[in-house]
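A single protein chain has been omitted; all remaining protein chains appear in their positions.
Let's look at chain A:
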């Protein structure tokens, strides 16, 4: 089977299953587990079917472009080693799923559990199958993320939350380091592709960046695989449901670090630094884990530390750097996964049946659950390294390797003794586990009367234990060929001769094994009974890695808070001053260093009219700045003056589109701000205690003035320097030359907007729509300040007048206010609307377009509102700006998507000439349809914003039923003074 798409299916199926499980109802326990199990088995079958190719030494690759511009391909890769690892992940995954179906209580949200578990499985497969380091790092982070969710599954439990957070922080930290290491490796190898990296081993090892890259990658692997000193997260992760522990701590999560070490072993190992770092870390982990496991009072705690110790053993083997040690590491990885998964499951059954995992309360369970007891004993014996079980074989290989001289350092001398010692510890805690739990008198102090677990809950354990036995008795017939292809894939031409038989004669490793077994057994009979009173591991119990972790975490948080307190401010004015000050400083730095000079281009003569225009415009701007505090309406009018000058300048400077749009937007903005004026408080002159402005305030204002003047001066100087320099060639040339041939439009600006850069415009109208929705939503909850609720003065006076006169009804004056202009405004409505459509249609060739047309149309509607009042208009017209916005977005996006139908990229435009009788050839461009979308969104947005604002006045509780013309809203409390 060579279709590499099956590989993609293997990776995607678990994620698909995760999504399905997430959508199931809470009661869908059976469905969720059935789907998850089927998917795991299907994945297993798909991977297994690659056996012939993999066994022939082939590397199967599936590639798809991912980020081609960065030279990154999405690559899936399957060689002998990853094949075996993927099978392990899927097989144990399937067993865990079966087990979890019976373990999880129907009261828990079980589908969510399976959603997380499958997503985790997918992420783990992603690591294993990745043929590219960056992609591997991505899936690596995904496993951290999903393990966080799995460990914290019982999130009502503080321990689960803490454990999940700790695992996430530690492994996430390692993941970031690893990514940086990968970047370095990618730089050294010239590619992130795993095969390319594997081929570049010698170049990487002799590169000067080898050591930093090695340390960073190892940080990733060590944190994931819980190597000392990062081992502390693993015991805390035991707060997870037991199926999670069985999966994460046997075949997956912690093995990801081991996987990485093995994957990169041919590239990174074989140097002195590799040997020293990896061996030391592995040895320390082996001893610390085994020693601590002895003193645990919690069954899962024992298994957790035992896992740490076995991970240390594998790391140690990999650190030694010899091919035989690598074989032993791969072999032990598989063996550990099988017996550790079964042990976790057995502990889960004990916990499930008795309600406790505490050694001090458990005893004599063999009578109550003989099958589980037998299974657990076999698995524990495999863990201890008893002959005829798989653990024995790899442990023998480990001991044999420990005897070999690898470096000539002190490690060579002590390793055999320490290895034997660690094995003895392992025997010790395995015996304790079995003896305390299953033997002795019947338990007295447990919550429930235990009995055997349901049959199907035991099946996974039975399968795993059977595997332990078969591999242990007939290694060459069972695991032999598979181990062979895995080893071949990793070691290639360095593959050593090794023998998988049980009996190698009387030799030193056997003697060490026997010593460990006997020593561990004797030690247990001597000290075992005293362990129940010990609360923490002697000697190393004082080294609380967890406390250090928390202290570091607290220090980081405290530092961040202190920095925030000293450097941060919540005051907007201070922030703005800092921002602008920095901008001015940075902007002037080049001038300070390189000097300011005027460019060589001769300047054009000032047109007196243009000068006059800006004399007025400048005065307007200054006046607005001067008056904005006390005379808002005046300031608003002056801003309008400056805006008008800007608009005229645009037209003057050959930008008719801008002039038009600016003018129209100016109108809408003015109405907008006028509508807002009513809700502002009356500003009274400042009352200072000493009857004059205090010095501090004067100084503050002087400082602001200086910053403002500096900013203005800087901008003026910069503009002048820029305008007197020749223009460099830009992409504009392309736009001008191709606007007509390619875009079918004569108005280059419009062609850029709706064709060349149509995607930007699509983004922009989306922003507009979002802003309009935000405004709309904010205003729905708007509560005006109490003093703004009253009717404006003018309306009050008008109503008072109506009340005073006998022949006038309430609201008559208001209804007749500006009567003639209102009629004219109503009559203008169709004219303006027609004009807006005209602007839209001609936009492709002449100034106009969707933006200008849209604003024009909204002005037409606005005028109608101002003339007739909100209620009058809405009784007669169907104003649905929300629908217009959605329709516009759909039209614009649909025009873009239509290009797909013709096999072109998104937003590819099309234009042609249609012969129309009488009129002749009429240009038809898809860009026009896009522009209609823009038009509709702009109308919808503008109208939605303004109408939402206008509606605030008729929501006001004091309002009478009489319609209110929008004109009246214009009169702010201090309007016109």
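Points to keep in mind about this one:
As a working rule, a contact is a pair of C-beta atoms (placed from the backbone, for glycine too) under 8 Å apart; a residue touches a chain by one contact, two chains touch by 3 or more; residues count from 1.
Criterion: contacts and distances are computed from a predicted model.
For the chain that is left out, the UniProt protein name among "Na+/H+ antiporter subunit C", "Sulfite reductase", "Octopine transport system permease protein OccM" or "Acyl dehydratase" is "Na+/H+ antiporter subunit C".
Touch with the chain omitted from the figure is made, among A:8, A:209, A:510 or A:580, by A:580.
Checked against the full complex, the one of A:449, A:778, A:809 or A:914 touching the unshown chain is A:778.
Considering A:138, A:614, A:872 or A:911, the position touching the chain not shown turns out to be A:614 (whole complex). From the set A:713, A:824 or A:916, the residue in touch with the chain omitted from the display is A:713, counting the whole complex.
The residue touching the chain not shown here, chosen from A:183, A:510, A:655 or A:924, is A:655.
Hidden from this view is one chain, which touches chain A at 570-573, 576-577, 580, 603-607, 610-611, 614, 617-618, 621-622, 624-625, 628-629, 632, 635-636, 639, 642-643, 645-646, 649-650, 652-658, 661-662, 665, 668-669, 672-673, 676, 679-681, 683, 686, 697, 700, 704-705, 707-709, 711-720, 722-724, 727, 730-733, 735-737, 739-740, 746-749, 752-753, 757, 760-761, 764, 767-768, 771-772, 774-775, 778-779, 781-785, 845-847, 851, 855, 938, 941-942, 945, 949, 952.
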